[in-house]
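Before I ask anything, let me first share the structure, which is written out below as structure tokens.
Only one protein chain is missing from this complex, and each of the others stays in its spot.
Now for chain A:
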Amino acid sequence: MAALMDTRILLRKIKDLRSLTPRRNRVKTKWAGSLPKYPATNLALQNFDATYKLQLGEQWPSVRVSLLCEQKYGALSNNFSDNEGVIAHLQSQGCRDIVSCALDVGTRGMAASSHDKPTSIESITVSPDMPTVSLSPNIKCLVFPRRDVSRFKPSRPDAHGLLGYYLMDAASILPVLALDVQEGQSVLDLCAAPGGKALVLLQTQAIRFLHLNDISWGETERDTFDRVLVDVPCTTDRHSVKEEENNIFSRVRTKEKQKLPQLQLELLLAGIKAVRPGGLVVYSTCSLSQLQNEYVTERAVHLAREELGISLQVADLRPLTQLFQDTFNFAPDPYLGQLVLPHLTANFGPIYMCKLQRLN
């Protein structure tokens, strides 16, 4: 292929064309040539092309285009606000609550465990050989249907200044649901800022004590919590291919990026130490990277046993993900944990989660 000519030749007066042409179609004075030479987003893409093509094979192109396109949001209903009208309005626009849909999927055709008194947790047995899944019906997250690319309007405060809903990646409620919080439990959110998943946790209205932590984790409270969420810093894949600002692939952050798996491992181990025997830890990231997902989890389980004497059991998340098949596009054969793969028809994620139960 012949070399591209210098784009400067294109610098010309475009005034007369403007009124004829929709703005975006107007002759440009500059094409790609003027962009920074090594934008971090490009570096991220190169890195992902190299690693994810191997990891995801034929699925990678579909995931790649989804990462590069507008993501889909979910509207997490704020139970503490007066939002019935707002929610009804969203429903009239075609939104549906993915949690109640999942509950429907679960109860349909399956033997649902009966409840004598209403509680904040509903239990579902998906199939006879699968363990029971419990979902908090208090968590409501509304999304537009598959293939629908409508956007939510920003939520407006009610009479008391409370927002009716929060917009977030709908897939990020999954790690919280996986945490399976029961009435009256104590929960640690180890990497809480900016607080998205903490909000989801609060919606359950089941938590007796919620400890929110970020950055400085002193190892003071061992063997304490019923539930620990370890939502670690990661390569934030979607952000990294789209935004230059605060991009972990920028040259200056190379070291930090290289140290991520180590930091993630340390954080997960800290979470494992903080949970009580019998309690649950959910590890989650918003990256597709096996190095940051499966390998970290595997290594943590190994180190916990070898060095801390803590045995962990990896819980099966399929009963949970089966309930959300219609909403999310899960990676087909994960060998450890579950991964929501972005797809244009359901552009949520990526979200990785792995659930560990501490045995002793």
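Quick notes
Everything that follows uses one rule, which is that a residue touches a chain if its C-beta (ideal position, glycine included) is under 8 Å from a C-beta of that chain, and two chains touch if they have at least 3 such contacts; residues count from 1.
Here, contacts and distances are computed from a predicted model.
Protein name for the hidden chain, per its UniProt entry and selected from "serine C-palmitoyltransferase", "Cytoplasmic tRNA 2-thiolation protein 1", "Dynactin subunit 4" or "UBA domain-containing protein": "UBA domain-containing protein".
The residue from A:D49, A:D82, A:D214 or A:E243 that touches the chain not shown here is A:D49. Note that of A:W60, A:F225 or A:Y352, the residue touching the chain absent from this view is A:W60.
When the omitted chain is restored, the residue from A:R108, A:R147 or A:H160 that touches it is A:R147. Although one chain is not drawn, its touching partners on chain A can still be listed: residues 1-5, 7, 9-10, 12-28, 31-32, 49, 53, 58, 60-62, 64-65, 68-70, 147, 149, 343-345.
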